[in-house]
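Got a structure for you, questions after.
Of the protein chains in this complex, one is absent; all others appear in place.
And now, chain A:
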Amino acid sequence: MTWSATARGAHQPDNTAFTQQRLPAWQPLLSASIALPLFFCAGLAFIGLGLGLYYSSNGIKELEYDYTGDSGTGNCSVCAAAGQGRAPPPPCSCAWYFSLPELFQGPVYLYYELTNFYQNNRRYSVSRDDAQLSGLPSALRHPVNECAPYQLSAAGLPIAPCGAIANSLFNDSFSLWHQRLPGGLYVEVPLDRSGIAWWTDYHVKFRNPPLVNGSLALAFQGTAPPPNWRRPVYELSPDPNNTGFINQDFVVWMRTAALPTFRKLYARIRQGNYSAGLPRGAYRVNITYNYPVRAFGGHKLLIFSSISWMGGKNPFLGIAYLVVGSLCILTGFVMLIVYIRYQDQDDDYEE
């Protein structure tokens, strides 16, 4: 090897497939001959899926009742009128009567729905202290500034849980009563209030502050409850696994909704005789009417819904799949016509 040859080698670029831009490559083309079968296949698959989804969504039953209490809509209007303009509104209860002509296939879930409630308002949704909610003692005493004006009580005590979200905790409560026979006694239907929050939220993300002398109340000593609350946080439930920050209702509420109309899970009905669903008969829902919604033009609804593998009733997905599938087939046909006609032209052109 001569000197000049090595010197040239030093300057000469590497002859690799990469540097010469000649890497082996797959070069697909989106031509009609590929796209056509693709469209037809996708179309058929989508239509099939869409039909399945549509029917499974149609099989889901929903029963809803607006208990806001607009005048003349039931006995909750009394409560609504009583609470008008008073903060906090006085305790009031009302009831919703309904009857099921046939079995309401279970498992049945009880939701409440609020409308026109902007949980996704930025000022609202940042108004919380995740550190406090995870049981950090220092955060308990010193809530973050985002919580203002629900950061410190009038007395200057830190609010626990701080922030607007916690302060506006939904505090209506429901109980369901079943009358098996006309004129018979109403039997309370057991509502399973556990497992309504995300498992991870309930078990990991939300934690109570460390107990002081075995008492949760002492742990929260020196804090004030949110101004709208009637009870301090450690008295939300007598069940020690469901009180404080790990109260399921509270955890559910703290997961802010995406849209101004939202549902939240209240309870599952799956115990005893009701595990298969709500049997035929008359029902009464006793409502403790506390939560004021008329001030912001909102509504409160109560919903019984059954659940399938795909969740609640939502025809959107099925319809969308059907529409897209049909569109695929339609455009497939259009393209087929274009393709055939073009082929002819192309042949002419070639000739």
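Assume a contact is a pair of C-beta atoms (placed from the backbone, for glycine too) under 8 Å apart; a residue touches a chain by one contact, two chains touch by 3 or more; residues count from 1.
The working rule: contacts and distances are computed from a predicted model.
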From the names "Serine palmitoyltransferase small subunit B", "Phospholipid-transporting ATPase", "AP complex subunit beta" or "ER membrane protein complex subunit 6", which one matches the UniProt record for the unseen chain? "Phospholipid-transporting ATPase"
Out of A:Q21, A:S71 or A:S138, which is the one that touches the chain we can't see? A:Q21
So that we can see where the missing chain sits, which residues of chain A does it touch? 7-8, 11-15, 19-32, 35, 42, 46, 49, 53, 87, 107, 109, 111, 113, 117-125, 127, 130-131, 134, 144, 148-150, 164, 167-168, 195-198, 200-201, 204-205, 252, 255-265, 268, 292, 295-297, 305, 307-314, 316-317, 320-321, 324, 327-328, 331, 335, 338-339, 342, 346, 350
